[in-house]
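For chain A:
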Amino acid sequence: MTPLLMAQLGLTLFVFVMLLNSAAIMVYVERKVAAMLQQRLGPYLVGPKGLLQPLADIIKLLFKEELRPRAADPLLFALAPIIAATAAFAAFAVVPFGAETTLFGLLDAPMKLQVADVNVAVLVIFAISSMSVYGIVLAGWSSNSKYSLLGGLRSSAQMISYELSYGLALAGVLVIANSLSLTDIVNRQSGAWLGVVPRWYVFLQPLGFLIFMTAGIAETNRAPFDFPEAEQELVAGYHTEYSSMSFSMFFLAEYINMVTVSAVATDLYLGGWHGPLLPESLGWIWFLLKVAAILFFYVWMRWTLPRYRYDQLMQFGWKVLLPMAVVNLLVTAAGVLYFGA
Partner candidate 1 sequence: MFYLFGAVAIVASLLVIAQRNPIYSVLLLIASFGALSGLYVLLEAPFVAVIQIIVYAGAIMVLFLFVVMLLNAPHEDTEEDLETPGVERRRLAGAGVRRFGGLLALALIVELWWALTKNGGETGAFPAAAEASVAAIGRALFTDYAFPFEVTSILILVAMVGAVVLARREPIAPAARRRSPGTPDLP
Partner candidate 2 sequence: MTPTLNEYLLLSAILFAIGTGGVFLRRNLITILLSIEIMLNAVNLTFVAFGRALGSVDGQIIVFFVMTVAAAEAAVGLAIVIGLFRHRASLNPDSFASLKW
């Protein structure tokens, strides 16, 4: 067990625990920000300023009875939340969140702050997010109830439609960066033009960033694209029949997908862990700040915008977002050819 191996195992565990924590923090942040936007207080009873509210929520969820409808397919009913949660966690395995570090000099060689550094990292994220569709569609099918089935089918149709725009927006960045490895892409965004404007890809690809964020919000089934799990329309969509641990796994999967999309957007467009005033080894602080900003944007969108109706949602995805993404890619490719990268 070399020190490097121990450090890498520790990193894996650390990432896992931090993702779980981030889901809990997101629960609290969502409720507090929603309250702020709606000019009320939000949770304030449990713990100071309501900070222990997520803990109370989790304890309540764990104590609920685990139900299974009699007509539900037992294997698939149990498998669906597992697939959803696993895909959510797995996607974060290839996302780097800091520069190479020697852990304050304990290691001999610098170690990347990334669980697995593959040189097709961008595609791996795309692949795993397309596997998360299965969790939802199986949940909808195996519950054997019409709300679940409709919600599951709509949700998966929405996710696979917006995956196209997601991928094409990604392709715009790939054309500029010339590499599929997320670490490379982030490292190309270091430095600044004229010493002031950072060399982030969001300035080179503003349309691409917007498309990516929109498709990301649709991929994670968040408002304004959350028709499949809207309470007013479909009871609770594909997770109607789930309770206790299984429901909390879907809940967890949704928040972790949000965190992953934010982290990937930060790496691709906002320069990852590069930022002024801090040395490279503390770059993860910048990463956290940027991810937090995008997550705030997510929550803000949910509580500000009305929900898209399902057919409007699909039309938007195919007839507006996809052509925009294609045009973005064409213009980017033309730009790269003309300016010579």
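Regarding selection, all candidates are chains of the complex that A comes from, given by their letters.
We take it that a contact is a pair of C-beta atoms (placed from the backbone, for glycine too) under 8 Å apart; a residue touches a chain by one contact, two chains touch by 3 or more; residues count from 1.
On a predicted model such as this, the values are computed, not experimentally measured, just so you know.
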In this complex, work out which of 1 or 2 touches chain A.
1
Please name which positions on chain A make contact with candidate 1 in the complex.
73, 75-76, 118-120, 123-124, 126-128, 130-131, 133-134, 137-138, 141, 146, 149-150, 153-154, 156-157, 160, 180, 310
